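I'd like to ask you about the structure that follows.
For this depiction, one protein chain was excluded, whereas all remaining protein chains were kept in their positions.
Naming follows writing order (A and B), and every chain is counted from residue 1.
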Amino acid sequence: MKRLFIMLGLVLLSGCSLRVLDPKTSTGQDQANLIYLSFGIMMVVLVVVFVLFALFVTKYRETESNQNVIPEDSAGDRRLEITWTVIPVILLTILAIPTVQITYDLASTDAESEETVHIDVVAEQFNWNFNYENGKATENEVIIPKGQEVVFHLESADVVHSFWIPQLSGKTDVIPGEELVQSFTPQETGTYQGKCAEFCGSLHAVMRFETKVVEQDEFEDWLDNE
Amino acid sequence: MSQSTSEALFKDKRLGFFLYLGVEATMFATLFATYIIYTPAPEGPAPESVYEARTVILASIFLLSSSGTLLVAESGLKDWTLWKIWTGIGITFLFGAIFMGLEVHEFYKYAHEGYTIGANNFLGSFYVLVGLHASHVLFGLCWMSLLMVQLKKNAIPRALFIEKHKIFNYYWHFVDVIWVLIIIIVYTPFLI
Partner (left out) sequence: MQLPLVGDIPSDVIAAWVLSAVMGVVLFIFVMKKRKWPLIWEYMTTTHHRKIGTMYILVSIIFFFRAGMDALFIRMQLAVPNNDFWVFQGDKYNEVFTTHGTMMIFFVAMPFLIGLMNVAVPLQIGANDLAFPYLNAVSFWLFLAGGLIFNMSFFMNAAPNAGWTAYTPLSTDGFTSGPNNNYYIFGLQVSGLGTIMTAINMIVTIMRLRAPGLKMTRMPLFSWSTLITSLLILVAFPVLTTALFLLTFDRYYGTSFFVDDPVYYQHLFWIFGHPEVYILILPAFGIFSDVISNFAKKRVFGYTSMVIAIAIIGLLGFMVWAHHMFTVGLGAMANTFFAITTMMIAVPTGIKVFNWLFTIRRGVMRVTTPMLFSLGFIPTFVMGGVTGVMLAVAAADYQYHDSYFVVAHFHYTMVGGTILGVFAGIYYWYPKMTGKLLDEKLGKWHFWLFVIGFHLTFLPQHFAGLNGMPRRVFTYTTEDNVFGFNVISTAGAFLMGISMLFVIWNIYKTHKKTDNVGPDPWKGRTLEWTVASPAPEHPFEPMPKVTSIDPYWYGKKDNRELEVAESPRPSPIAVKTAQPILLAGTLMVLSIGFVYHWIWMQVMAGAGALLFLIWRFFTDERIEAYRKEEER
């Protein structure tokens, strides 16, 4: 039992800094906010059900005294049924509006500025190749500047992969014969894990890359040199 | 009032068979969708250059009229006029067989001209869809010959023969309807 508590403690500890909920871009922040909002609304539902459940299950048990009682039937109650149809509809509407809004927001890339960094990403079993506009290429490591919009052009050389940097943004699939785009503006320097999130064969688990967000001048130095 | 066994069981079977035809219809619908998505293909042979109107028209004439001749057999079932049943099934079988021959000829010709199933996705979806239909016709021909054997041997109760015949009729008309859709969706847009 004691060990169980230690384990639960471990869960809570690592729960404080869950990558998806600790985003370093506004895109990631939008997504995290949606997660919090939906979680909040859903907790309301969950609590209502749990409370009713606990109440009814403890209260309406068969006991010595009532075991021969036949409870009165109720075929239903129009008012109650309308209540639990309408309230969920309202809750879902509250959730649906920002969902639609943010889904549309994320689909439109910002007006392209001169500064925007474009990177061609070619995924192949089981590597990530990054090609910069000036011809510089890296493998399983991508370096991007802080505070500037980065656009990844995703292409696959073989099967379907999915491009995911949990702390920066959600996934975009990488599909052979089709170019999808993901863009965001990193707001903090640091090293972030990147992963393939669509099952792609034997070594899918280790098809990873590192994302390094560095200061702008550092980025430019790096891009021009080496 | 109790139903007779044959009547009740026939109605069960009919409902079940209609549901089965619904399943078939869904499969064909998916294949039609596939064909529409992939045709015409961005590269490789184009439908206009593959299709040959003469065979299609001939095949259609035979298959569609075979639905009509089957009606003769159906009307024979009502009052058990044997000659009607025999003529109906016989001609339907003949027409179906001619249709099969034309289909084989069509596929053979296309493949001979280099339009094979792997050439592009248009031809792939064409062969899968029309081929599946053709195999339904072939299955129907086998079914019909079994019916004829049973009619000849007179080995099963009349009510059962009528039941089997009716179920077959539904099948054959269904296969015909699919062919009409094939004409409309697969061939016509590229032949006129």
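Definition applied: a residue touches a chain if its C-beta (ideal position, glycine included) is under 8 Å from a C-beta of that chain, and two chains touch if they have at least 3 such contacts.
The model shown is predicted, which means the values in this text are computed figures rather than measured ones.
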item: Option from B:A46, B:I98 or B:I117 whose C-beta touches the chain left out; value: B:I117
item: Contacts of subunit B with the absent chain, listed as residue ranges; value: 1-6, 8-9, 11-13, 15-16, 19-20, 22-24, 26-27, 30-31, 34, 37-38, 116-118, 121, 124-125, 128, 142, 146, 150, 155-160, 163
item: On subunit A, residues whose C-beta touches the chain left out of the figure; value: 7-8, 10-11, 13-15, 17-21, 28, 30-32, 34-35, 38-39, 42-43, 45-46, 49-50, 52-53, 56-57, 60-62, 66-67, 69-77, 80-81, 84-85, 88-89, 92, 95-96, 99-100, 102-108, 125, 158-160, 162, 164, 166-167, 169-173, 175-178, 180, 193, 195-206
